[in-house]
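Since the structure comes first, as structure tokens, the remarks are kept for the end.
Rather than the whole complex, this shows some of its chains in their spots.
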Amino acid sequence: MRKIIIGVMGPGDRTTASDLAYAYELGQLIAQQGWVLLTGGRNVGVMDAASKGAKEANGLTIGILPKNDRNSISEGVDIAIFTDMGNARNNINVLSSDIVIVCGMSTGTASEVALALRSNKKVILLNNTEESKAFFTSLSKDNVFIVTNPREAILTAKEIGDFA
Amino acid sequence: MRKIIIGVMGPGDRTTASDLAYAYELGQLIAQQGWVLLTGGRNVGVMDAASKGAKEANGLTIGILPKNDRNSISEGVDIAIFTDMGNARNNINVLSSDIVIVCGMSTGTASEVALALRSNKKVILLNNTEESKAFFTSLSKDNVFIVTNPREAILTAKEIGDFA
């Protein structure tokens, strides 16, 4: 039986300290729920922090990597999926996540939010700018949820998720 | 020798009348410059209007289709590329365009702008909301250009394009 997968997406570089701290805590909390964590899998930024947080809490972690390169995988990733399709893999990230939690913002992350909304996925925005919150809410009133800390993100995920 | 390709991206459905009129004119003007037009290739919305505009001006048109379906191609498309990779094809759209001109906004279009900026492509925004202009400018000061009509889009493309 398919396990519940929660995606955590955010910047790989130019992350803020709070992006990384929140991502680590998100990873922990997701693991504590018994959910599988999915990220972009690289050994940088939000994906790395979330994966390490989930492992600290004994979770299972999936990394969907943009290249076919075994040297850029986060140590926190259990299952590495090598796509070799660059940023087009962002669509796989969001399609494979039951819910997408976004922590911070960047051009790559913005593509993930947009692709998620394009496929009617629910997206939870944490640590986002006013511009980002205003824009994505204008694109989709119904599928964008704004939270202020990782615990609220998890509570929101449980509320909006279609987890039997 | 590789020809210059200009991408026109915009909503497939829920387009406004001005989105469609501008897209048609963009197609015409791109063809008149001797540039090749690239769109998402379907027979709806901005991609359809731009392709028909380019054909009216005897241009060459490429459509990068999301599915492997010969019944949803715009009549204005000369060269249909069938990707069968859904919205992940949006990355191909922007990588294959020397410059991306965006006309209107939607979730799919937002993913194209974000993916273009992720790969350091220059993006010209036409007929966009304040939220969209503010957000994408916040993501990339240097690669986002805002214009108010199709002629200005073409002038901007010529100015910023790296066309020998």
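Should a chain be cited, it is by its letter among A and B, assigned in written order, with residues numbered from 1 in that chain.
One rule holds for everything that comes next: a contact is a pair of C-beta atoms (placed from the backbone, for glycine too) under 8 Å apart; a residue touches a chain by one contact, two chains touch by 3 or more.
Here the structure is a predicted model, which means the values were calculated and not measured.
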Whole complex: how many copies, 2 being shown? 4
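Note that only the chains that are shown with their structure count from here on.
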Show me the residue ranges of subunit A that touch subunit B in the complex, using the header's touch definition. 85-92, 105-108, 110-111, 113-115, 117-119, 129, 131-132, 134-135, 138-140
